[in-house]
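And then chain A:
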Amino acid sequence: MSIELVNVCKSFDSNEVLKGLSLTINDGQTTTIVGASGSGKSVALKHIVGLLRPDRGDVWVDEHNVSRLDQDSLYRLRRNIGYVFQFAALFDSMTIGENVGMGLRRMPELEEDEIRQRVSECLALVELSGYEDRLPSQLSGGQRKRAGLARAIATRPKYILYDEPTTGLDPVTTAVIDEMIVRMSEELGVTGVIISHDMKSAFRISDRVAMLYEGMIRIDGTPDEVRASDDPIVKGFIQGIPELMGAKS
Partner candidate 1 sequence: MAAITTHVEAVGQAAIRSVSSVGRAGFLGIDAVRALRKVELWGPHLIPQLARVGVESVPIALFIATFTGIVLSLQASYTFTGAVPLYFVGTLVGKTMILELGPVLTGLALSGRVGANIAAEIGTMRVTDQIDALETLAYDPVAYLVVPRVLAGAIMFPLVVILANAIGILAGWGASLVLLDLSSPEFLKGLKLFFLPFDVRFSFIKSITFGVTVTAVGCYFGFHTRGGAEGVGHATTRAVVIASMIILVLDAFWAAVLLR
Partner candidate 2 sequence: MNRNKEFLVGAVIILAIVVAVGGTLLLQGTNFGRATTTVEVLLESVGQLSEGNPVTYRGVRIGQTASIDVEPGGSAVRVTLLLTEEMSLPADAGVVLGPESLFGDWQAEIVSRSRFPRFAFFDVPPGTRPLSDEAVGVVGGYALPEITRLTASAEQISVNLADLTARMELAFNQETADNLARAIDNIEAITQEVRSLVQQQSIVAASITASADSALNEVELAAHAARRSLDRVEAFVENARFDSIIDNVRIASEGIRIITAGLADPESGLASTLERADSAFVRIDRITARLEAGEGSLGRLLLDTTFALRAEEVLLSFDLLLKDVRENPHRYVRLSIF
């Protein structure tokens, strides 16, 4: 049981974004995919949940080939995957409570009481207790991200995919979110996939770090291994020295 991307290629019009990306994400671990903006991190993440289908290659989640699943099976599979969007993507016509309960309402076995119970638990987990009746427009950016996280974990998925969870947040909120991601992994035992270009966060919360460069995985290892890498591209990215990367390419 794991997520596996095998030689995934994807182009948009004439722009080749993924050029044979292969990556295995082990269960129970938190993996961060880092890379420069526009390197295709979000595209890779969207392949895992089936929002995009590869031009070539396969995406395996729990032994299912995501790119070959029919619609109904794909929706069933997605109940095991939570997705935290970069800008939360809360439904702005609904209250926070309704937003968090969206995924739960697709589970016919749940009664309305249980749903309400589960929603307030999830909101408590992201420290937004009592925000059920607020509208997304009444929340700050950090609160919205946490609400998005609550929505993603409400169905108790095995996997949670985070799309730039801390981008654009102040350092304090960033630390709070990071801590929350760690808690998800530790308390709920979920497998996390994070895409980020915030190296500090990545090293702090990840079991593994993979770097995406020019449509392929440049390096994949524990934070220590990545930090110790001699690859000028990796070094340049980690230390924020573009000259190192430019020298290579």
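Candidate entries met the following condition: all candidates are chains of the complex that A comes from, given by their letters.
The rule is simple: a residue touches a chain if its C-beta (ideal position, glycine included) is under 8 Å from a C-beta of that chain, and two chains touch if they have at least 3 such contacts; residues count from 1.
What you are looking at is a predicted structure, and each value in this text was computed from that prediction instead of being measured.
Participant: Quick check: counting C-beta contacts as defined, which of 1 or 2 touches chain A in this complex?
Facilitator: 1
Participant: In the complex formed with candidate 1, which residues of chain A make contact?
Facilitator: 46, 49-51, 71, 75-76, 78-79, 81-83, 85-87, 89-92, 102-103, 106, 151-152, 155
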